[in-house]
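Let's turn to chain A:
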Amino acid sequence: MIESIILWILAILLSPFYAAVILKVKAFFGGRKGPPLLIHYYTLMKLFKKASVYSTSTTFIFKMGPLVSLCAALMALLFLPIAGRPPVLSFNGDVIFILYLLGLGRFFTIAAAMDTASPFEGMGAAREAFFPIICEVGMFMILLLFFQLAGALSLSAYFTGGHTAALWHMAGAPMLFVVISFFIILLAENSRVPVDDPATHLELTMIHEVMVLDHGGPDFALIEMGSFIKLFFYATFVERLICPVVSANPAVNFCLFAVILLIIYKVIGLVESVMARYRMDIVPRLLLISFSLAFFAFVITLEFVK
Partner candidate 1 sequence: MDFIFLSILLMVAGTALCLVIHRQFTLMKTTGVLAISAGCLIGLFNSLIQLFHPGTEAFAAAYLHGFSLSFAIDGLSAFFLVIIYFVSFLAALYSFHYLSTPEKALRTGLSYLFFSLLIASMVLVVVAANMITFMLFWEIMSLSSFFLVVYDYEKPENRKAGYLYFVFSHIGAMMLFAAFGLIYGFSGSFGFDGAASLPDWVKIVVFVLAFAGFGSKAGVFPFHVWLPHAHPAAPSHISAVMSGVMIKIGIYGILRVYAVLNDHHPLFGEILVIAGMISGILGVVYALGQQDIKRMLAYSSIENIGIILIGMGIGMMGVSAGNPVMAVLGFAGGLFHVLNHAVFKSLLFMGAGLVIKKTGVHDMDAMGGLMKKMRITGITFLAGSLAISGLPPLNGFVGEFFIYMGGFKGAGMDKLPLILSLMAIISLAVIGGLALACFTRVLGVVFQGEPRSERAAKADEKGPMMLIPMAALAVSCGIIGVFPEVFSLMTIRGVSALNLGYGDIPFSPFLQMTGNISRSAAVFLLLVICVLAVRYFLYQGKSIPRAATWGCGFTRPTVKMQYTGSSYARSIIDFFRPVAYLCENHPPVQGVFPAGTQYSSHVIDIAERYMEVGIVRPVLFFFDKLRWIQQGDIHPYIGYILLAIVLLLFFV
Partner candidate 2 sequence: MLEIIFLIPFVTAIAAFFLPRTAGRRLMVITGIIHLFFTAMIWINRPAAMFPGYFGIWSEGLLSLTVISLLFCLISIYTMEYLKHSHIQHENVFIGSLLLFLSTMTMVTLSDHIMVMWIAIEATTLTSAPLIFTHRTPRSLEATWKYVLICSVGIAMALLGSVLITLAMDVGHVNVPVSFSELTGAATQLDPVWLKAAFVFIFVGYGTKMGLAPMHTWLPDAHSEAPSPASAMLSGVLLNCAYLGIFKTNKIMVAAGLGNFSGTILMVFGLMSIMAAATFIIKQTEYKRMLAYSSIENMGIIAFGTGIGGIGAYGAILCLIHHSLIKSSLFLTSGNIHSGYNSWFIDQIGRLPRRMPKTFVAFLAGFAGIAGFPPFGMFIGEMLIIFGGFRAGHYAMIAIFILSLCFIFAGLSNQIIKMSFGDVPEEIKGVFHEKASLVWPQYALLLTSLALCVWMPDILYQTIMDAAMAMSGGF
Partner candidate 3 sequence: MIHSVDILLSFVLLSVLFSFGTSRLVVMIRIVAFQGVAAAIAPFFLEHSMSFGGIVFTMSILSIRGIIIPWSIYAVVKKIGIKRALEINVGYNASLFFCLLLIVSAQMLSHKFNLSDFTGSKLIVSAAISLIVAGLFLLMARRNAIVMVLAYIMMENGISLLGAPLSAGAHTIVEFGILLDVLAGVMIMGIMLQSIQNKYVNLDTAQLRKLKE
């Protein structure tokens, strides 16, 4: 228990660092030196020191947005087995709970954006409301597959200890589909290229970034924190999938985990550097691809399980 909580705190603390890795990679491909790896800590510090300016149109919901989205991310992380160690909380069906909790976070992010009466933020909100629907469908498809294999509905049943390896044993090749499909979901949910470009400067083309235009100071810091943690959550998910082994020796185990995670973040960076952002009406297609991958995986494994 204690271990799990420590891991949880560690994860929270490490998530900004990992997020910085992506910037580094992109800078490398851009032939630049790029910001230091601790850049996000600096920004957070700076933001915490600042005060914020509130629009006259806004209400308390505007302040609740960052708060709730961060809490949702933290909560999700509580259920996640980090490095294959048992999570803080876990019960049968917690996956559904997590998904809906993230939904709650999204609800408030959107509400906060709509609160500012800004046309751009409304536009972003509309997109934020639309794309995750398809992601969720994909997620549930993957869940169905895992349930077929593991017969349970909790992250710990999938990712603690040797369970993940067991999944691979049962499903085999189709798990690759799952990995890809989930990676796409990762990109979409965390508003990365090719779905969304956090670095662009044209508000019309943003999704997540445009929704937080009016946030500043500590509020904005909370939002940033939230997105880092969310990304970490998904990344860990992928990490467990591609590296199901758990070594007996905790030190080795954690190093392995850290390294693999680093690789995943690098891959994200790589994708961001080599790909351009899709047109908004192409995005659903991409997400549907992830869904159909998961679906195929499910159908094929049905044969294996029988």
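Simple rule for what comes next: a residue touches a chain if its C-beta (ideal position, glycine included) is under 8 Å from a C-beta of that chain, and two chains touch if they have at least 3 such contacts; residues count from 1.
Selection criteria: all candidates are chains of the complex that A comes from, given by their letters.
Just so it is clear, the model here is predicted, and its values are computed rather than measured.
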item	value
Among 1, 2 or 3, touch partner of chain A in the complex	1
Candidate 1 contact footprint on chain A (complex, rising order)	48, 51-59, 61, 67-68, 70-71, 74-75, 78, 89, 91-94, 96-97, 100-101, 103-104, 106-107, 110-111, 113-123, 125-127, 129-130, 132-133, 136-137, 139-141, 144, 147-148, 151, 153, 203, 213-214, 217-219, 221-222, 280-281, 284, 298, 306
